[in-house]
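Here the complex is missing one protein chain, while the rest keep their positions.
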Amino acid sequence: MGVASRFILRRRGGKSWHWTDIVTWVWLVGGLIIMFGPAVWLAFSSFKTPAALAEFPPSILPYVTSQATVQGYDKPLQLFEAKMPDGSTKVLAEVRRIGLVAQMVDPTTPGEIVRVNIGDRTPVRSVSFATENYTTPFTQFDFLRYLWNSVFVTVTATLITLIVNSMAAFALSKYEFRGRSLAMLIILATLMVPLSVIMVPLYSIISSLGLFNNLWGVILPTVATPTGVFILRQYMLTIPDELIDAARMDKASEWQIYWRIVLPLTAPALAVLAIFSVVWRWNDFLWPLIVLSRRELYTLQVGLSIYSGELNVQWHFILAMTVVTMIPVVLVFIFLQRFITTGIAGTGLK
Amino acid sequence: MKTKSLLAGAALALLMSTAAHAGDVRIMWYSDGVEGDVMKDLVGRFMKENPGINVILDNVAYSVIKDQLPVQLEAANGPDIARVTAIKDLSRHWLDLRPLVKDAKYWDDNFGAQADWMRPDGSKQISGFMTQITLTGGYANKTLFDQAGVPLPGPKATWEEWAAASKKVKDSQKLPFAMAIDRSGHRLTAPLLSYGANYVGKDGKPAPLDKGAKDFLTKFVGWVGEGSFAKDVWVSAAGSTYRAAAEDFINGQLAFYYSGSWQVANLTTKIGNSFDWVATGSPCGPAACTGMPGGAALVAVKYTKNPKDVAAVMDWFAQEKIVKEFSERTLFLPGHKGVVDKGGLDFKTDNAFAKAALTKYVEASKTTADTALKLPGWRWSDTVYAAVVTRVGQTLAGELKLDDAFTRIDADIAQKVKDSGL
Partner (left out) sequence: MSTTSLTDRLGSLLMAPVHLLMRIIDIPLRAVQKTAGIGGMAAVFLAPNMLIFGIFVLLPLVINFVYSMTGGTAFFLSERNFIGAEQYQRLFTCTNYLDPMSCQEDAFWTAVGNTFWFVILQVALMIGLSLITALILNRDLAARSFWRAVFFFPVLLSPVVVGLIWKWILQRQGLLNFGLYQFGIEPYTWLTDRNWTFIATIGVSIWAHMGLYTLILLAGLQAIPKDLYEAAEMDGTKPARVFRRITLPLLAPNLLVVVVLALIKAVQIFDEVYVLTGGGPGTSTLYLTQYIYETGFASTLRNPGLAAAASILMGLVLVVLTLIQLGIGQRGEKKGKR
């Protein structure tokens, strides 16, 4: 314990507490609460019943009113803590409520009805996880199919992105040719164009190519990312030209140079782009929603949107499925996170 | 090289996806509650009875129906059957089922009242039928009224009377707001009509806001200003975005909530036994006591490759007993004359409030004003609704003065009419 706390509370230079140490810890702990808190709360909320979700003041953990089976009543009754006329409190089960008066029974002595004003009773509540938020969608919705579509879109799009972008970045960083600056300019100029801006024409292109209601219609528009070309090119600029010249001396073809020399050396930047691409494609929502309207083609994000109706939204299902869709991305991050810093560190950013 | 194989892959995928089997019927469907499950169940039963026809139910988000289906239809794509709300706007895309259904007279007799809502003006075609009829109306939290000792206003009570009574409840029970109305042009139109507004001009195009409309909007903005009506829901979005105020009512934070019949199932599950609630119908204005009718229809799309099978599916779902069962299980008001006239709908709920509320709505539908009945089948309704919501929302957020809002509403509508090129 002592060792652990010494390790965790290690300070600048091992001397006494410096003001920067305090700032550091306030910042880190504050960050932990602000960054993680909301997501943890989301996860807990996904286990709440629809009624509990709409409740104010909200609770952190999912609660439901406790129930008890009372002799003489078919259905389980809800338990309340009621204030009795003599000032004591007692746990009673509610039989029915008429206007402002609740008819209650003592579970130990059923048969005797007690009338309690509804202002004098508070529900007895206990923590309970509404797992049906998870199980119902799993049975109603073709979860495995959607998962497969999501994985297919994410993996294919990421692979194509990596190959196509790295080839372009190679050309733009290691060759001198006419139009190079023009190509670079066009790519960079479109860096900022958001999807919603070209949505209408893109839609007509997809539809005239017959890619509508087709997973390729989701994949292809996203793969030639300007950001990817930009990141990879910056990184490749740091690869010494001498390496390439030496390979050319050895009669290596240009393709071999790209494949055997440049790509392996670009690995950290490729890892970064891979992570981004996976996160982006996995979370894509608007575009797949527009292109895919057949249930056998839904991705997870589109699949969970079917719970948004015209007049009502079934939040309890949406929250639960959101948590499920978050899991794979978090896993990818945990496994690839060591690449992120090394990759970014070298991404030609210095 | 790479691109070639890519294109080949794309072409292959394309071939696979367009190879629709004969006998396939695709239904695009959205759900507000349990109706998707009920539909799935019914589709299963249909396929058992009609082994030659393969019905595929595509559950989608409502936004797909609203934003994307129109584009698909314009490209002569789309499902074979869809559950749609903008049925008039898109009516030129619907299939005429008249020559295809078994008994056209049955359709005319039972669905004739709403047939105009979903066919081009002046045509006699049968496009489909209403899966549900909705009617706007109010809900009161009876428990709060009782606790405050304020009697519930009677059936002929006006909006002012409801506002006054709710205000008393609010003050006595320390509620954040007395009343709320959904952020929706359709909802707001009901009181406007009760105040004598008429959106439709002599030429069938939108008329400028009249005195009735301005009267209520002025009152409404005033009520929001003094805290009688909830402001939250109205300023919680820009543009014409729909927002429901149901959460506050469910939490017992509102004395009176104006929404519509579709909320019954939602309120039933979420309120449970927390308090007593009643459907009140629509409060009155000087001109009427009307709610706004509406609903969603199941329509056939004319770009289908299997019109015969589509008609068979439509015929099956339009059967009296199926409509009845569907309504009973979803707690929807049916749009089938036979079912309504015969009565005896046994709504599948053991919640007494829900049953009473549904009965109230059936009753309230009798006082629907003629102006209200016309609007669902009027081409410009949505345009007017959108303009009213957008500008009233801005007024409540303090961006516009009310008089400017009126000018803007008229200008917005005129611009849209001009844009459409009609």
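Which chain is which? They are A and B, in the order written, and residues in each are numbered from 1.
In this text, a residue touches a chain if its C-beta (ideal position, glycine included) is under 8 Å from a C-beta of that chain, and two chains touch if they have at least 3 such contacts.
Nothing here was measured: the structure is a model prediction, and the numbers come from that model.
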item: Touch with the omitted chain, as defined above, among A:Ala102, A:Met167 or A:Leu215; value: A:Met167
item: Hidden-chain contact residue, picked from the options B:Asn251, B:Asn306, B:Thr330 or B:Asn351; value: B:Asn251
item: Residue, one of B:Asp67, B:Asp121 or B:Glu226, that touches the chain absent here; value: B:Asp67
item: Contacting the left-out chain in the complete assembly, out of B:Arg98, B:Lys205 or B:Lys231; value: B:Lys231
item: Touch residues of subunit B, complete complex, unshown partner; value: 1-3, 6, 63, 66-67, 70-71, 74-75, 86, 89, 176, 231-232, 235-241, 243, 247-248, 251, 382-383, 385-386, 393-394, 396-400, 404, 408, 411, 415-416, 419-421
item: Absent chain, residues of subunit A that touch it; value: 7-10, 12, 20, 23-24, 27-28, 31-32, 34-36, 38-39, 41-42, 45, 54-58, 163-165, 167-168, 170-172, 175-177, 180, 183, 185-194, 196-205, 220-221, 223-224, 226-227, 229, 234, 248, 253-256, 258-259, 279, 282-283, 285-286, 301, 318-319, 322, 325-326, 329-330, 333-334, 337-338, 340-341, 344-347, 349-350
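By definition in this document, only the chains that are shown with their structure count from here on.
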item: Between subunit A and subunit B, centroid-to-centroid distance (C-alpha), Å; value: 32
item: For the subunit B and subunit A complex, residues of the former touching the latter; value: 2, 6, 9-10, 13-14, 17-18, 26, 28, 30-33, 36-37, 40, 56-69, 71-72, 75, 77, 79, 85, 142-143, 146-147, 242, 244, 246-247, 250-251, 253, 260, 262-263, 266, 269-273, 276, 296
item: Subunit B partner contacts - residues on subunit A that touch it in the complex; value: 50-51, 54-56, 78, 94, 97, 99-100, 118-119, 140-141, 160, 163-164, 203, 207, 209-216, 220, 289-290, 293-295, 297, 302, 305-312, 314
